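Missing here is one protein chain; the remaining ones are kept as they sit in the complex.
Moving on, here comes subunit A:
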Amino acid sequence: MIETHELTRHFKDVQAVRGINLTVAPGELVALLGPNGAGKSTTLRMLTTLIPPTSGTAKVAGHDVVRAQREVRYRIGYIGQGNGAAHSQRGRDELISQGRAYGMKVTEARRRAAELIESLDLGAVADRTVSTLSGGQRRRLDIAMGLIHAPELLFLDEPSTGLDPQNRANLQQHIVELRERYGTTIVLTTHYLDEADAMAERVIVIDHGRIIADDTPARLKDEHVGDRIILGFAHESDAAAVASRVPHKFHRSGTELTISVPGAPRLVTGLLDDLRAWGLPPAEVEVRRATLDDVFLQLTGRSLREGGAARSAGDTEDTEPALVEV
């Protein structure tokens, strides 16, 4: 569905994308993950014909993004970071115009608009001016706009940025359903780690305009980080004593001992038994599953969260540590 070869884009002296080789098969749901400025959106803009590459090639839905722009445009849907529907228009009007832009007859566009309004739960607001809609409603309308022509390939650029957790979950559900029902190939960019983790079967980590990892979330986490058990002790000497006895990889920092071991949630009870038997019970225990942020940290030495990603106040945590009081 997508095939790029050394896809590159420079803006004046900034190398936004530096030689991306990417293959996406039909039916895949792929997340491009990376901090702001990593080159995700620039990559997406090249794949959607918005900007031409500086060098390299890209074939999208069977056609070259430079030589056959219109062929590509007919076959893809695009939901950008902004609102697809103009604020001065009514939602239904915009949906019908959008359908006609893809060459649909008015009656056909009207029928399809009604269908999408129904399935995206926009019935109550479709005939209101877009500027009066809430953020979540506008985003659902944007999704409907991108789907009007039932594209075989759908691009979403930061689809849930600015939405509250409830609307994000709702949006993610719509995207997953869409794929289950129509087999649409979906490529989305995100800097929400939990979103990439929850939705995508394949995560492509991009940093400084290059792909630095490409795998399922589970394998990325196993391979690059693994699970950890974090033990807190009352005294540094206890931590050191335990460190000398555990048969796993560890890292000690003062009274805190971090043990890296696959299958940590299953092993933790046994470990606690051992610690009691040794007379070195910990004051605190935390089991931490690897997150994609850990993967990113491991790969780049930087945290994605510090990478300038704007996070709203209502944001949920990406890690849900299992705290066990002993």
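Things to note:
In this text, a contact is a pair of C-beta atoms (placed from the backbone, for glycine too) under 8 Å apart; a residue touches a chain by one contact, two chains touch by 3 or more; residues count from 1.
Following the convention adopted for this analysis, contacts and distances are computed from a predicted model.
UniProt lists the omitted chain of the complex under the protein name "Transport permease protein" (options: "Signal transduction histidine kinase", "Transport permease protein", "Thiosulfate dehydrogenase" or "Monovalent cation/H+ antiporter subunit A"). Annotation: of A:Ile2, A:Val17, A:Ala61 or A:Ile76, A:Ile76 touches the absent chain (contact as defined above).
Although one chain is not drawn, the whole complex shows that of A:Pro26, A:Gly103 or A:Gly123 it is A:Gly103 that touches it. The chain omitted from view is touched by exactly one of A:Arg67, A:His87, A:Arg266 or A:Arg302, namely A:His87.
For subunit A, the residues touching the absent chain in the complete assembly are 45, 48-51, 70, 73-74, 76, 78, 80-90, 93-94, 97-98, 100-103, 142, 145-146.
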